[in-house]
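As structure tokens, the structure follows; a few thoughts come after it.
Then we have chain A:
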Amino acid sequence: MAFHWSATLTGGAYTPGTLAKVERETAVGEGTLRAFLHDMLLIRRFEERVEDRFRAGELPGFLHVAIGQEAIAVGVARAMEDDDIFASTHRAHGHTLARGSNPRRVMAELYGKVEGVSHGYGGSMHLYDIEHGNYGANAVIGGGLPAVTGAGLAFKMRNEPRVAVAFFGDGATNIGTFHESLNLAQLWRTKTVFVCENNHWAESTPGWQHSPVWDDMSKRALAFNMRSLKVDGQDVEAVYAAATEALEYARSGQGPVFLDIPTYRMHGHYIGDPQVYRSKEDREAAAFHDPIPRLRERLGLSDEEFEAFDEEAHRVVDDALEFAKNGTDPKPEDALKNVYA
Partner candidate 1 sequence: MASEVKLPRLGQGMESGTVTKWLKNEGDAVAKGEPLYEIDTDKVTQEVESDFAGVLLKIALREGEAPVGQTIAFIGEPGEEVAAPPEPEPEPAPQPEKVSDTAVSDTPVAAPPAPATSNGRVKASPLARRLARERGIDIATLRGTGPDGRIVARDVEGAQAAPAAPAAVPSGDIESIPLTNIRKTIARRLTAAWQAPVFQLTVTADMTRANELVARARELNPDVRITVTDLLAKVCAQALMRHRDVNVQYSEDALLRFPNANIGIAVAAPQGLIVPVVRGVERLSLAEVAVARGDIVGRARDNKLTAQDLEDGTFTISNLGMFGIEQFVAVLNPPQAAILAVGATVDTPVARDGAVEIRPLLTLTLTVDHRAVDGAEGADFLRTVKTFVEDPALAL
Partner candidate 2 sequence: MPEVTYREAVRDGIAQAMRADDRVFIMGEDIAEMGGSMGVTQGLLDEFGPDRVRNTPISEMAIVGAGIGAAMAGMRPIVEIMYEDFLTLSLEQIVNQAAKHRYMSGGQLTVPLTIRTQGGAGWSPGAQHAQQLEAWLVHVPGLKVAYPSTPEDVRGLLWTAIHDDNPVVLFEHRLLYPVKGEVPEQLEPIPFGRARVVREGTDVTVIAIGPLVHRTLEAAKQAEEDGISVEIVDPRTLQPLDEEMLVASVKKTNRAVVAHEAVTRMGFGAEVTAVLQHQAFDYLDAPIERVGAKFTPLPFAPVMEQYVVPHAEDVLAAIRRTVGK
């Protein structure tokens, strides 16, 4: 199960020459790569701490960590412009942090505090941060996709150079909203990018058991005549390049783009998932494809240099945790607010 980076465009008039152009133009500088590492490590350490605190019994609710999928979050988020918006899934911490939400406020939300991004009303699966273009994590599989088509429609109608991005997993490619959203987006050529994080698991159901096209999700896009790009989700540089290309295309108003991004879910579906359904080999393979060591290698960092990054990540997470734990609980009656505008 080894994927190597390749950018394959399908659907529509795309000439092979452009492929090379993508490679050349979007090769990122070292400074940017270091920024990527910073973000990915932040997400990694944040998620590990969240798991730890959940196990300690401090966090209510359901939590799903994005460990192993950081490169996608960072690669796409960094390619987005400030005014672009996105909607995420139940596995939203990575996207949220990658787009710049304050880790203190994200952690505070997990603790249900007023200082949280959703002021304690949403929790892990309903992180919203409008200031950073975060239009909501969604607990319903595929629930956020139609709205992303709609936002992309609004940008098109108003001629704005903005794109709406949807993050979702392979599991979501089977649900009705997925098909209806892609169909409509392509029909009306909305400014939308659909990012499929194909980690080959829909909770406990492996890809081959839930989708006839599990090993090539771009076929889903083909069904709607939509452009797609396939890229290795463990290579943040490649993800960044593909995302840049996709966003540019969508922004131009020519139509939506589907990003087919195979990746690895290194932990369980939710925190506490014993993964009885998953073989040891599969888990080991996932760990093998950890995107962080890969980026570290790409940057050629020494132990000390990497340590420095890691310490910084730990520092931010420690600070966020401290902030969250000392946060303010909402008043019980606050539950009655915000039902209507």
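In picking the candidates, the idea was that all candidates are chains of the complex that A comes from, given by their letters.
As a working rule, a contact is a pair of C-beta atoms (placed from the backbone, for glycine too) under 8 Å apart; a residue touches a chain by one contact, two chains touch by 3 or more; residues count from 1.
Since the model is a prediction, treat every value here as computed from it, not as a measurement.
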Note to self: Using the contact rule from the top, which of the candidates 1 or 2 touches chain A in this complex?
What the structure shows: 2
Notebook entry, point to check: If you look only at chain A, which of its residues touch candidate 2 in the complex?
Noted result: 85, 116-122, 126, 128-130, 135-136, 138, 140, 143-155, 157-158, 164, 176-177, 180-181, 183-184, 187-188, 337-341
